[in-house]
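All protein chains but one are shown in place.
The block that comes next holds subunit A.
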Amino acid sequence: MATPVMDKAEAEAAASPYITVTFRIRRFNPELSEHAVWEDFPIEIDPKERVLDGLHKIKWDLDGTLTFRRSCAHGICGSDAMRINGKNRLACKTLIKDINPEKPITVEAIKGLTVLKDLVVDMEPFFQAYRDVMPFLVTKGNEPTRERLQSAEARERFDDTTKCILCAACTTSCPVFWNDGQYFGPAAIVNAHRFIFDSRDEAGEQRLEILNDKDGVWRCRTTFNCTDACPRGIEVTKAIQEVKRALITRRF
């Protein structure tokens, strides 16, 4: 039996973690053309790096005009949601090795919002829906001198929906939202849920009434795209169903 020996090529491959990955990016620049086009960027990159690192490499070394949003680069700020290989994710939380670097990796702007340039979309309608569900604590009566106390169980009730970073991955994965931007969308409902089920808040009724309207929770078709898309692992569809249930049971 021969002892296992690394031949030269293998040794080189082991020494260098870099592989060639093709980034296929949906480019749009209204100052050049009214059409969006796919552009391929083959780059050398360690597959243990993230899609965001690949985008940085392209922007910094190959084409400075590539435009995208990112801030924290660690899954906290929610600014780099994009459609990677057809699925909404955060570029900063997606490792290249996890999405088959053998084939070109497609990167495009999230759907259902107006594309301004390359991967940057107009988030205004998304935040408008967020504002429309009153995402702030509403209370009556005298303010307590110390903090507003809450039991651990009462806090647990809405724990899941406090994790939202407003990245819009869920809302822009929803087929109802793609065709009708008047629908509040999962993210707005998640953030309404966070206050509706907060024992300290007193405007739950008002928020339920807002979401009872024709563009509220009843437009949800339980597609589950939002739950699949959420980078924070929030059970988005479940939260929407809990709001529906609260609407049905509150009067009885």
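The rule is simple: contacts are C-beta pairs under 8 Å (C-beta built on N, C-alpha and C of every residue); 3 or more make two chains touch, one makes a residue touch a chain; residues count from 1.
Rule of thumb we're sticking to: contacts and distances are computed from a predicted model.
*Asks:* Quick one: find the hidden chain's UniProt protein name among "Peptide/nickel transport system ATP-binding protein", "Succinate dehydrogenase", "Acetolactate synthase 2 small subunit" or "ABC transporter".
*Replies:* Per the UniProt record, that chain is "Succinate dehydrogenase".
*Asks:* Thinking of the whole complex, not just what is shown, which of A:Gly54, A:Gly75, A:Gly112 or A:Pro231 touches the missing chain?
*Replies:* A:Gly112
*Asks:* Using the touch definition from the top, which of A:Pro125, A:Pro186 or A:Gly204 touches the missing chain?
*Replies:* A:Pro125
*Asks:* Using the touch definition up top, pick the residue from A:Glu202, A:Asp215 or A:Asp228 that touches the left-out chain.
*Replies:* Of the candidates A:Glu202, A:Asp215 or A:Asp228, A:Asp215 is in touch with the missing chain.
*Asks:* With the missing chain put back, which residues of subunit A would touch it? List them for me.
*Replies:* Where subunit A meets the chain not shown: residues 30-34, 112-116, 122, 125, 128-129, 132, 175-176, 178-182, 209-210, 212-216, 218-219, 221, 244, 247-248.
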